[in-house]
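Okay, so here's the structure we're looking at.
Apart from one protein chain that is not included, each protein chain of the complex appears where it belongs.
The first chain written gets the first letter, and so on, giving A, B and C; residue counts start at 1 in each chain.
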Amino acid sequence: MRLVAENLSCERGGRRVFSDLALTLEAGRALAVTGPNGVGKSSLLRVLAGLVQPASGEVRVEDGDPELSAGEHCHYYGHLDALKPALTVLENLAFWTAFLAPGRTGAQWQPMTPIEALEALGIDHAGDLPAAYLSAGQRRRLALARLLVVARPVWLLDEPTSALDAASEARLGQLMSAHLAAGGMIVAATHQKMPLADVGTLRLEAPA
Amino acid sequence: MTDLLALGPHAGFIVACYLVTLGVIGALFAWILADGARLRARLSAMEAQGVTRRSARARKSNAGEAGS
Amino acid sequence: MSGWMGALFLRELRLSLRVGGGALIGVLFFLAVITVIPFGVGPDLNLLALIGPAVLWIGALLATLLGLDRLFQADRDDGSLDLMLMSGRPLEVLVLVKCLAHWAGTGLPLVLAAPVLSIFLNLEPLAIGAVALTLLAGTPALTLIGAIGAALTVSLRRGGLLLAVLVVPFSIPVLIFGVSASGAAVTEPTPFMTPFLLLCALTLISAVVGPVAAAMALRFSSD
Partner (left out) sequence: MAILDLANPTRFLALSARLLPWLFAACVVAFAAGLYMTFFVAPDDYQQGATVKIMYLHVPAAWLAMMCYSVMAVSSLGTLIWKHPLADVSAKAAAPIGAAFTLISLITGSLWGKPMWGTYWVWDARLTSVLVLFIMYLGLIALWRTIEDPIRAGKAAAVLTLVGAINLPIIKFSVDWWNTLHQPASVIRMDGPTIHPTILWPLLVMALAFTLLFFVMHLMAMRNEILRRRLRTMQLQAASARVGVATSQAAE
């Protein structure tokens, strides 16, 4: 399975954000997208996720699930946590578990149950508390838990390590390595170094 | 007891009024009691988990100093 | 297949009933509108009986429309809408489920409150039954049509009022048949069934047009 994007260009508010960008990502590999602020890292992730129509070019997942679009193979972990403060932590996670359609139901893609996901991220003690009572770091970890409970091969992470403390960052590193080992792919827009071994980098330059 | 029966032609309305009043006040009273019981139960469950209030923890640490 | 729809329906309903949810606010608004009108029109019971159904219907229309602006905006603000667009679930069915949950939280209480409020408007039992029945058949249409406006104004900060302005023209047929059906139940010559069946037809049409148009608007709204 491969994530392929060819001569992608994207416009936001009439401004050309990036143009004729191409990338291919093999299974089991991770890609860090770097570059100064405003160069379009987040826009690239949103284009890969299918949330934004590219001005030109196309994104496809080769030998993935033919009926699904490229976006439906991806988990999108953006700046917003998609959590409802009025619902408890478990209710939030249980909803996404039931709601999101899995990207591929291959054998090696065993998703975790909500409880396991919370334990993997160290917030299982707050399971029955309303999400409103969580700290920023805990909310980010709860958003990360969504990636574990539904099996999708491609992870699109926007600033994954932001608002995470050292322990959580280490946990994130382990989860990412496990995902890659299972044949998954990760595209992360980030400034800091990724808690991963070998990571390809794609540097976006501001258009000359 | 005969006076009780002499409620006149509109007895139904009088009884209805008293029933409504009893109903509304009864429901409110029951809700307050139930709410209190539910809160006390969740509070004791919290305490059982070891989550203590600041003042309780302060008292405990004072007791600790006083004791040692 | 029905797992995700059930999960979405329960989530929306639970959110609307919890603190900060908008479920019962619709009924309070309805009560406020119905109470205010006699102060303008005057306490003459016969006049109130005459305009009763219209007052109840317009109150229900306003209560539904003004409760709809958070239908998609709440999800957009916290990022849930992006995930819903990527969820691999048919967006039209998703919008339909959200509308049903919103109707169950806001529309249904209106239908249940209408008979109580019609006492203030001195409606006789037959008219009360007719208004309740027509509201039951008509309020889903108002929610489904309003969802189009909600989807169109999802990215606007103060979309609520604009939503009502955009959508009121589409809800006029529902209002006309709703009021004439509830009025027909009282005045003998005009039949009740014809306007009522047309009202049901309008609801079924809006059950198709609403979600499709709203889904399209949502796809364009994400930037």
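Here, a residue touches a chain if its C-beta (ideal position, glycine included) is under 8 Å from a C-beta of that chain, and two chains touch if they have at least 3 such contacts.
In this text, all values refer to a predicted model and were calculated from it rather than measured experimentally.
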item	value
Chains in view touching the one left out	A, B, C
Touch residues of chain B, complete complex, unshown partner	3-4, 6-11, 13-14, 16-18, 20-21, 24-25, 28-29, 32-33, 35-36, 39-40, 42-43, 46, 49-53, 55, 57, 60-61, 64
Where the missing chain touches chain A, by residue	85, 122, 125-126, 129-130, 132-135, 138
Positions on chain C contacted by the hidden chain, ascending	19-20, 24-25, 28, 31-32, 35, 38-39, 42-45, 119-120, 122
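Please note the rule applied: only the chains that are shown with their structure count from here on.
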item	value
Where chain B and chain C overlap in contact partners, by chain label	none
By count of C-beta pairs in contact, the leading pair of chains	A-C
Centre-of-Cα separation between chain C and chain A, whole angstrom	37
Gap in Å, rounded to a whole number, between the CA centres of chain B and chain A	48
Partner chain A, residues of chain C touching it in the complex	3-4, 6-8, 11, 14-15, 18-21, 77-80, 82-89, 222-223
Chain C-facing residues of chain A, complex	12-13, 46, 49-52, 68, 71-72, 74, 76, 78-87, 91, 94-96, 98-101, 103, 146
